[in-house]
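Yeah, one chain of the complex is gone here, protein chain that is, but the others are all in their spots.
Showing chain A:
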């Protein structure tokens, strides 16, 4: 894509975990059946003093360190989330201020359910490809909310991931080969302004996910005349443990291609950060010259599909900042009551 590349990436995962078993026993559900049904066993929880802003900051700091740039080099700052602390007052400018980016930058918050961050990545890529800017950062961060006793409560998690994009150079981590989008007006999952928790169409969300992820994936594969066999890794948005595995199989990817991206198995679904974290997890282990296929999904609904090719920076910059696995080592399990407290539900 006119030689736009990933120059750095950073992740942040809060240390607190809530087990499915803990939530299931509160509501009188069989935890084994819930785990089997959703393919999820625990999720990450933001602490009482964490929110989308603090997590976005942590992920952005890690990305800047890995990229080896100065904060002042950033000209565009976009944050994708559906849990921005303010309805009016951008997350992006708060985080940018703490990072010390300066004043000469373009900024906005994006919302498109779980795909807002990948859409930020497309926007920044376009600005760089056009020559209008040289460096930008796309952040995906969410403290995903779920109404108590809603099935989302087992999966809705908290985490952040960010990507710094620049023109391709010798230190680049991965080339953004191409991307495409696939969108429609589909009422599968929504939250009205002023309402605390999202609503969803139950099983209909499955149909919406598969239609859009498959639509975007096939469009991009057809455009580039590539097949799943041409890739070393694949990443799909992970609303639960089942959907990414099913769509990967349906499209013709193997479980080996998918496995490195499955952060859902460790932390649940941190909405806007989900596919970004999956990609980060892949970059944490990939060698140069590897092909990565990624498709995000946002309810409402749409998918962004990408093809990346890793470059030598992927290995060189690996230890510049914490890897996803480093965060997974720091875990502390909490009770359902603590979970309610952390989320200010009580």
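Note that a residue touches a chain if its C-beta (ideal position, glycine included) is under 8 Å from a C-beta of that chain, and two chains touch if they have at least 3 such contacts; residues count from 1.
Convention: contacts and distances are computed from a predicted model.
Asker: According to its UniProt record, what is the protein name of the omitted chain, chosen from "SUF system NifU family Fe-S cluster assembly protein", "ABC transporter permease", "Acetyl-CoA acetyltransferase" or "Na+/H+ antiporter subunit E"?
Answerer: From the listed options "SUF system NifU family Fe-S cluster assembly protein", "ABC transporter permease", "Acetyl-CoA acetyltransferase" or "Na+/H+ antiporter subunit E", the omitted chain resolves to "Acetyl-CoA acetyltransferase".
Asker: Have a look at A:85, A:100, A:202 or A:252 and name the one touching the chain we're not showing.
Answerer: Of all options in A:85, A:100, A:202 or A:252, contact with the hidden chain holds for A:202.
Asker: One chain isn't shown here. Among A:3, A:30, A:227 or A:254, which residue touches it?
Answerer: Hidden-chain contact among the options goes to A:30.
Asker: Name, in rising order, the residues on chain A that touch the hidden chain in the full complex.
Answerer: Per the touch rule, chain A residues meeting the hidden chain are 30, 33, 199-204, 207.
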